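Dropping the structure in here first, questions after.
Removed from the display is one protein chain of the complex; every other protein chain stays in position.
What follows is subunit A.
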Amino acid sequence: MPAFVSDANKSRFRLFTLATLAASTALGSAAARADTTLTVATVNNGDMIIMQQLTPEFEKTHPGIHIRWVTLEENVLRQRVTTDIATSAGQFDVMTIGNYEVPIWAKQKWLTQITPDAAYDVSDILPPVREGISVDQKIYALPFYAESVMTYYRTDLFKKAGITMASQPTYDEIRQYADKITDKSNQIYGLCLRGKPGWGENMAYLTSLVNTFGGQWFGQGWKATVDTAPWKAAVNWYVSGLKEDGPPGATSNGFNENLALFASGHCGMWIDSTVAGGLLFDPKQSKVASEVGFAPSPKGPYGKGPTWLWSWNLAIPASSKHQAEAQAFVTWATSKEYVQLVAQQKGWVAVPAGTRASTYANPAYQKAAPFASFVMNAINTADPNGQTANPRPYTGAQFVGIPQFQAIGTQVGQIVAAALSGQTTVDQALKSAQSSVTRTARQTHLGG
């Protein structure tokens, strides 16, 4: 090849690289000048994917506003948006965050107060969900969907074993059922529970289990109470139940792994988020869709206590430069009209659950989702601020509503997973959990 051709090629290549770099930067800023482009950070859950697909509908009714999506895995998203909001970088105009973050971030003045108009009908939002997004009666995020906890079980396996699920099961009963259903030679495990360590994984379940056994994380004066008798009883129930009746390698099972196990017919019972209902009843995703039964979350010896409530909410960071447009988007995506739009385009079974009374009042939804009234009842009666056996200085049901909980929960989650895998005994595990929690509480000056 003649030298000049090759040179020309080389410079063309250089030009191309430079042009790509320049063009992408220039294009981005030109678009931002002409119209408003909102950057929305969200997780890759089914309801959020539908929201992304319906974006053109929003852009049609709101000319001049465009939406750009950043979809990330939950833990990556949490790290990403926390970095952004803590440094006021303003990369995002709308963030998808949980009811764990909303009050903590609102108190840091990281979130903008949201004031929806009368047509939005705030009073339609289920009260426990509304409470989770409010600080001092002011709303700092709007709920996209919400979930509580329930017991899923296999009606065919129960029938075969000649047992029936109690209308309000206790943990003792659950253990008896599990013993009867388990058939390890056929890979049927009576009890599937979260075992993967993490504050939002095994500790979400264990925290609510401990509550109903009469335990709690901290007593008055922020004294850690992790090595007390209720914790021992709860963790012993959990470890022995999973060892006897659980699937092998339970320490690597989180929500998704258990969902996969149940959907492929390997679990007799599973106690987890209400959001699994829609997935287990969907024959496209579940081999046991016609054999799924459901019951309330079991009760332990204490029986009362705060109950599980999680909501995914859309919030506007104070650092966003497009506050008004962002508010238009979050009210649209959480409105009654949006629910109708999803119902029209994707069917009633696909509408975001757990947030609005009007959704549950709709006969079409009740017909499409057999578990609907059950879920509404679970969320409506959820009381994340409920009374623990002894007075407590914090709020939250399956978490402790303090910034330190991510660290504390994950540490203890790892210690409990070690007990579950048989590396330590439950007593040893709780002893080291107690000293770990006490140390972190002291280092971070919990309670002043």
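Criterion: a residue touches a chain if its C-beta (ideal position, glycine included) is under 8 Å from a C-beta of that chain, and two chains touch if they have at least 3 such contacts; residues count from 1.
Note that in this section contacts and distances are computed from a predicted model.
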| item | value |
| --- | --- |
| Per UniProt, the name of the complex member that is left out, chosen from "Ferrous iron transport protein A", "Electron transfer flavoprotein subunit beta", "Phosphoribosylformylglycinamidine synthase subunit PurS" or "Mannitol/sorbitol ABC transporter ATP-binding protein" | "Mannitol/sorbitol ABC transporter ATP-binding protein" |
| Listed residues A:Val210, A:Val226, A:Val275 or A:Ala429, member touching the removed chain | A:Val275 |
| Identified contact with the non-displayed chain, of A:Leu261, A:Val330, A:Ala369 or A:Ala382 | A:Leu261 |
| Per the touch definition above, residue among A:Gln52, A:Gln168 or A:Gln428 touching the missing chain | A:Gln52 |
| Candidates A:Thr39, A:Asn99 or A:Asn313 - the one touching the absent chain | A:Thr39 |
| Where the unshown chain meets subunit A, residue by residue | 17, 20-21, 24-25, 28, 39, 41, 43-46, 49, 52, 68-74, 76, 79-80, 83, 86-87, 89, 91-92, 187, 200, 254-256, 259-261, 263-264, 266, 273, 275-276, 279, 284-287 |
